[in-house]
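Rather than the whole complex, this shows some of its chains in their spots.
For reference, chains read A and B in written order, and residue numbers begin at 1 within each chain.
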Amino acid sequence: MPIPAANLYPPFNITRLSHVEYGVTDLAASRAFYVDILGLQVTHEDQSRVYLRAMEERGHHCIILRQSDTAGVSCLGFKLFDTPELDKAAAFFEGKGLPVEWIERPFMGPSFRTRDPWGVPLEFYVKMDRLPPIHQQYRLYNGVKPLRIDHFNMFSANVDEAIAFYGEMGFRVTEYTEDDESGRVWAAWMHRKGGVHDVAFTNGTGPRLHHTAFWVPTPLNIIDLLDLMSTTGYVANIERGPGRHGISNAFFLYVRDPDGHRIEIYCSDYQTCDADLEPIKWSLTDPQRQTLWGEPAPRSWFEEGSLFDGAEIRESDLKAQPIIAP
Amino acid sequence: MPIPAANLYPPFNITRLSHVEYGVTDLAASRAFYVDILGLQVTHEDQSRVYLRAMEERGHHCIILRQSDTAGVSCLGFKLFDTPELDKAAAFFEGKGLPVEWIERPFMGPSFRTRDPWGVPLEFYVKMDRLPPIHQQYRLYNGVKPLRIDHFNMFSANVDEAIAFYGEMGFRVTEYTEDDESGRVWAAWMHRKGGVHDVAFTNGTGPRLHHTAFWVPTPLNIIDLLDLMSTTGYVANIERGPGRHGISNAFFLYVRDPDGHRIEIYCSDYQTCDADLEPIKWSLTDPQRQTLWGEPAPRSWFEEGSLFDGAEIRESDLKAQPIIAP
């Protein structure tokens, strides 16, 4: 099953991924992790929620931490290009028989909540409160110096179907992994904003959120984070890396927050805005696919993920195995 | 005169700046500079021309060096999103009474040449030969490790008019400098591809090309280039920097090629794809505007530029003076 052609004329115009809401079981502990270790900036907080933005973002938030009895993911947020897109987007989901619920969200204009066909809770909006720039307030930079949210990566029980659906919405594949035996797609990276991806899908029990990624200036910031986590009680939260991905060519580190939500720190992928960009194909058996330097990912990386609130999970029927560290 | 509102629905869809053709008076000397010092990759060359691409580009070329009796700039190239845009673009220029000439260019599909109202030679196309990726062939990285062409900066005798025209084409202002006294715009940065700019305009005798910029991975690559140029006979070609721009927040260096064409090496600006991104305004008298660290640019930087073939230049009527190094 080949990669479908890019849909250059999608039914509505998504600008980029925007934000995620995590349910966390100890808000103070999560705040400490995201603020004191990662270096995200608090833009609002109350008893039950902490809103955060990264250093070059002017939208009000890219993460919401919400106190909850159980860890989970409430929604993945996407910003639409302009006001007319909102109704077009709602119509698209309604046309698919998917639920569309108009919601009031603090710091955001009109928005609706829906789900993709596998139950992933999605949120679409055009306007979010805009804040003054802080990217030149260098005193505020802390931790890994996160600049912006970069992408979501999800476990999917059927990646071929996921890329068909997200492709219809205008996400374009930049790189993908094929299972040589079945010819099916094992993982795919899809973008809207001109980087390697806004969303990615990995074969596995799904839907679950594999990770949210933040863009940082250089690999040295990732080394700084490793040094910091290692000497402030977070050494066990380092899961994988640092390394360079074969896919995306990005420099990466994966860490786990206090609830196990996985955060990727990411930099130096490449520009993908050309409409005729050719997707790069990798074989699942290529040992440099995951890490250009040859180091396999640990088992946890392939098996653990965050549950989406209200979404039922199922095992993937594609049983092809990636290379896993012993 | 305020910045005009962004045109979110331009008459045709430009994806990004794409390429520039320089007339150079000693092709071998220019090739040495761009290939051996900057590290661009030759994709084709013959007696009269050298075609170059940067490390993450898959389009055939981002610079053409053409042997010429006089130094100059033959055209600035822009890539359109999809085939239908080509006719729409041509119609736009024809509708303005501007010349549209359909041309055959090696390595490119259908293209036309036109001029902006001040005579800047522009070239539009959809398809250029696509080459295999080399961004993971690390043995090829050399010089400053240029990743991609980033932007053009032009002297304009009337920046307000320039941003009105380019704004109509869908370029959106991210930052600008105002002359406090006259209230006129002294310089502006405008983008299509989601970075701080694809094109910028600076008040001065124009139209002339101020510089072409290349994106590199980190500030350390710029330091490497300085060390290399300083010890290979190019110390006099270093014009300004390294430094951090106030405007764009990018880390920069300006160098001059053997004909004096100015090349900027540039990294670490920020993402601008939000349609509601608020332009940042700077005062011409702010000493941190040019260089966040306070160092003014030298006189040559404000006065010297490359002539566009066939364009007549005139002095700007806005005489406001920037801060110039003694």
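Simple rule for what comes next: a contact is a pair of C-beta atoms (placed from the backbone, for glycine too) under 8 Å apart; a residue touches a chain by one contact, two chains touch by 3 or more.
Values in this document were obtained by computation on a predicted structure and should not be read as measured data.
Of the identical chains in this model, 2 are shown in place, and the full complex in the file is built from 4 copies.
The definition used in the following text is that only the chains that are shown with their structure count from here on.
Distance between chain centres (mean CA atoms), chain A to chain B: 32 Å. Those residues of chain A that touch chain B in the complex are listed here as 8, 15-16, 56, 58-59, 79, 81-82, 126-127, 130, 133, 135-136, 147-148, 193-194, 217-220, 246, 249, 268, 270-271, 273-278, 280, 292.
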